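Every protein chain except one is present and positioned as in the full complex.
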Amino acid sequence: MIAENQISEEKFQDLLHSYRKFVEEHLFPIDLQVVTGAFRSFLPMLHALREKAKSLGLFTPHLSREEGGLGLSLVQFAQVSEILGQSPMGHFVCNCAAPDIGNMELLHQFGSQSQKATWLLPLQRGEIRSCFAMTEPQFAGSNPIHMATIARKEGEEYVISGHKWFTTAADGATFAIVMAVTHPEVESPYQKASMILVPTDTPGFSIVRNIPIMGESGEDYLSHAEIKLDNCRVPLSHRIGQEGQGFALAQARLGPGRIHHCMRWIGICERAFDLMCRRAVSRDLDPGKALAEKQTIQHWIAESRAEIKASRLMVLDTARKMQELGAKAVKDDISTIKFYVAEVLMKVINRAIQVHGAMGITDDTLLSFWYRHERGAQIYDGPDEVHKSALARSILANYSKK
Amino acid sequence: MIAENQISEEKFQDLLHSYRKFVEEHLFPIDLQVVTGAFRSFLPMLHALREKAKSLGLFTPHLSREEGGLGLSLVQFAQVSEILGQSPMGHFVCNCAAPDIGNMELLHQFGSQSQKATWLLPLQRGEIRSCFAMTEPQFAGSNPIHMATIARKEGEEYVISGHKWFTTAADGATFAIVMAVTHPEVESPYQKASMILVPTDTPGFSIVRNIPIMGESGEDYLSHAEIKLDNCRVPLSHRIGQEGQGFALAQARLGPGRIHHCMRWIGICERAFDLMCRRAVSRDLDPGKALAEKQTIQHWIAESRAEIKASRLMVLDTARKMQELGAKAVKDDISTIKFYVAEVLMKVINRAIQVHGAMGITDDTLLSFWYRHERGAQIYDGPDEVHKSALARSILANYSKK
Amino acid sequence: MIAENQISEEKFQDLLHSYRKFVEEHLFPIDLQVVTGAFRSFLPMLHALREKAKSLGLFTPHLSREEGGLGLSLVQFAQVSEILGQSPMGHFVCNCAAPDIGNMELLHQFGSQSQKATWLLPLQRGEIRSCFAMTEPQFAGSNPIHMATIARKEGEEYVISGHKWFTTAADGATFAIVMAVTHPEVESPYQKASMILVPTDTPGFSIVRNIPIMGESGEDYLSHAEIKLDNCRVPLSHRIGQEGQGFALAQARLGPGRIHHCMRWIGICERAFDLMCRRAVSRDLDPGKALAEKQTIQHWIAESRAEIKASRLMVLDTARKMQELGAKAVKDDISTIKFYVAEVLMKVINRAIQVHGAMGITDDTLLSFWYRHERGAQIYDGPDEVHKSALARSILANYSKK
Partner (left out) sequence: MIAENQISEEKFQDLLHSYRKFVEEHLFPIDLQVVTGAFRSFLPMLHALREKAKSLGLFTPHLSREEGGLGLSLVQFAQVSEILGQSPMGHFVCNCAAPDIGNMELLHQFGSQSQKATWLLPLQRGEIRSCFAMTEPQFAGSNPIHMATIARKEGEEYVISGHKWFTTAADGATFAIVMAVTHPEVESPYQKASMILVPTDTPGFSIVRNIPIMGESGEDYLSHAEIKLDNCRVPLSHRIGQEGQGFALAQARLGPGRIHHCMRWIGICERAFDLMCRRAVSRDLDPGKALAEKQTIQHWIAESRAEIKASRLMVLDTARKMQELGAKAVKDDISTIKFYVAEVLMKVINRAIQVHGAMGITDDTLLSFWYRHERGAQIYDGPDEVHKSALARSILANYSKK
């Protein structure tokens, strides 16, 4: 999806400036309100902001120019993504939020012409939303090869039954991309499953609940659903890619996805860092004696700055390599940024909260939202522990017992 | 409030056993439901549980026998408190929860006969609830000597105006104990304020809001209010203790209060630890290969066990010293347990969440409740950083420049 | 070896006072010089100090009164051990240093009358030194069941051949207690080995080298040897305990040994802590602005104080349980203190060094000695990682897959 029609460095710097201006002027004033309110009630306002973004040429930055995007390289999009990440509404308003962005990439790369016309185009235009259903409650999410959802062929249809959860933003989505076992008889666990597009109004498709996460069930885009598929029938043509290719496609989807996540996390870090610094200079312990003079707080600021910088350099370095050498070449780098940046994220948010004192745990800043809703960063898309072991094993494969 | 009429060690062990049985049989089955629902709707059920606790002789364990309590020493009550802390409803059901317990101790020690009859007795019987209003939004909570709430004398009345927040459980309370400046002219910042009992139905007393904390405003006992006092008039006889004694009383109230908190935190640690171990043995990564076999998870369990044990030994040691030598003698020990145990609490909860994977961030276990609502442990009653500096300065006072 | 003839609490407090006075007056002035010089050159001075300790009734505190000791309980000896640990020469001068103390305990419990008369008595009197040879270079020390040293019976003799290392204080020792496989045919790896006393002048016994550790080979008591046994012949009566009992005895030896180590480490922590505080108040960053005013240094002091306190309470609690219930009952507690205290030790030493700045890495204080020579605390007697896993597995054994 990374276009060849790249823009000049100068124009790109202008673009970054426009994004910064947009989030500061249009998103910062409303984002706290949105995440602490009922999401659906803000949809009209958010749709107006999407129109604003379109009018400013900031919509769907990840798409090629032909598709109505900006023709950015992965490295460039990553930098945009960091800026958007500073607001919980950034990616949504510019229509490059997960899970839609991953689904767009999937359909763009592997979708049929008909799938593209029917599902991808309205998704790109922001007219519909989508979701991605892989994880199942009875299996460890870190090891997705174990899966009980079955899609069996009956004539020209798949009949799909199964139980999924943590299906982000299913509430309000028009279609789901569902991972289901189509070839239970194949030996390799990596070749049993296929990806199938299931419209959410298919009979048998139901949302059991929006899972209450950290005290909130959320709704619409800000929710994670538990889903049941009970003999859902879709035409065979709804399969994306080849039979048994499910894991290969999921892997392809995850690669850039983790870069998107990491850059979004860095955006969060920057906003939390800014809040921390503002608080440090403006809160007095004694009259005229600001928090900022305390060495502990200075050190948190310094350590946060160092770790955020390290995070950004590593993610951009990974994006550069992925751009040049493909996703396979950066498998280790992806694992590295996944666990490194997720940990930095939690550290920075925690320090920013502590600097805010009691206010830090209230909903008067965004910090408590991120503290709760980004705790999952160390868990989803593979827990930190799994990525660390994967990286180590890859490194150690180069060593042999002497 | 610690009675002399202590019970034998054997009877005490039986008592601990009864408490364990009570929380496991009666509280564990309902507590998740209560903290994830609307608190008020559970009040009838909780009041029935209070009657159950009374009938089992487990109510108000902190009171002397004459007052209807169990006549426990501080060390003994601490051990009860740990058990009750394993459920978010433990202290509430046994009527020894903050802020009521601190207010009972205050009124017991410093209240007039009339105050005791009117306010303390129904509080002890669990007929009413109370709150404690000290922290103000425009000043750092860690340095309470700065305060803008004023109580000026007019004839036989105090006229109180001010703005407080983080007044725990004000919603539904019958009275508030309010810290207010009565003597602005006194030089010492520690002798300007007095404590005044203000019925919440006093004209001018209003709850601005239950502060949304970590995504939830809560209600009733599970809430923290922002409060306005606008020319509230109460008789001078509502002052607790002497004029200008406010900080001295607050200090007296905080001493055992921190022991109660720390033991409650240890109770939370134990429950989280238990959840972590259960999950570790029951969750398979691959069929027959449980999480418990992973060394990282083993190490989290071992480190948690060590840190919880260290916490308990330190808190009980502090309780013992306080019991023998008084609160002043353990000022440093109190600072020590405050920051040490609060940090252990957050570490254990975080590890338990990580072991649970995606389930850990849902509301399907208590972990996410504690992750959110105990984050304040490192902030309230003095942030960790303040206690660390206080302890160090006290130690360094014994050293002189050679 | 813990005597029944315990002393009164009052007398014990006097005794602790005498030990404190002794180490401060007699050991602190000379210990830095000893550990930075050639150990053997200080032997006359150290032997004079031993006589001093004897005359003050401070020699061999771990022995019963009949044996010339003080008749202390394990909990009491632990407290003495902490005080002695404040000087690197404390245990040596009072003749209760590893490995001699462990060997005395072994011979006391399991030695024959003849072994006691010949080896234990002069060891107790401080006339000879001994060593303990278990670890072998080609096997992981953390898993001692793998062992290549063989003692085969020939008539009335054992003929022992093998290769050992990290045999502490072998240089200058009169005898070694050697773990050797006597029953290779037995199935259980725990019943293959026996303990055999080998005089160091036995033909075939040789010290290959004092292993250079952290830049120093050391000598005599302050050394760790690599040893070869080449067909060393000793009478069968040199076996300690029963055949195949080697590991059982080693375990018995290690139990209290780890308590001794932990209390010694706490002594080191206290001395390093004291050095850190002295430095903090006496070093000015700017004229009149001492290091002690920096919040980071205050926090290191506070955290160190908390962690040292936690360590002491846990070790004494373990000693108390071991005293009451025996070594088996405290297996988990022993693992806990082993890794917890070793980590605290390294943290405190590191902080103290950092507070000293450049001086901290010189040999002008004891800190650099401990930084180097206690790094092994996280490795010997089982690396921290092994103890953590052992503890966790023991805890998890109480949980079953639901």
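Going by the order they are written in, the chains are A, B and C; count residues from 1 in each one.
Criterion: a residue touches a chain if its C-beta (ideal position, glycine included) is under 8 Å from a C-beta of that chain, and two chains touch if they have at least 3 such contacts.
Quick caveat: nothing in here was measured; it's all calculated off a predicted structure.
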Full-complex contact with the absent chain, from C:Gly57, C:Pro184 or C:Pro212: C:Pro212
Absent-chain contact - pick from A:His47, A:Lys328 or A:Arg393: A:Arg393
Residue in contact with the excluded chain [from A:Leu106, A:Met134 or A:Ala292]: A:Ala292
Residue among C:Lys52, C:His163, C:Lys294 or C:Lys321 that touches the chain left out of view: C:Lys294
Candidates C:Arg283, C:Lys331 or C:Arg393 - the one touching the absent chain: C:Arg283
Residues of chain B in contact with the chain not shown: 294-296, 299
Touching residues (missing chain, whole complex) on chain A: 277-278, 280-282, 290, 292, 295, 297-299, 301-303, 305-307, 309-311, 313-314, 317, 335-336, 339-340, 385, 387-389, 391-393, 395-396, 398-402
Hidden partner chain, residues of chain C it touches: 36, 135, 140-143, 146, 165-166, 211-216, 283-287, 291, 294, 296, 353-354, 357-358, 360-364, 368-369, 371-372, 375-376, 378-380, 383-385
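Please note the rule applied: only the chains that are shown with their structure count from here on.
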Same-site or different-site touching of chain A by its copy chain B, using the half cut: same
CA centroid of chain A to CA centroid of chain C, Å: 53
Chain A and chain B: spacing of chain centres that average the CA atoms, whole Å: 39
Multi-partner residues of chain C (at least 2 other chains): 295, 299
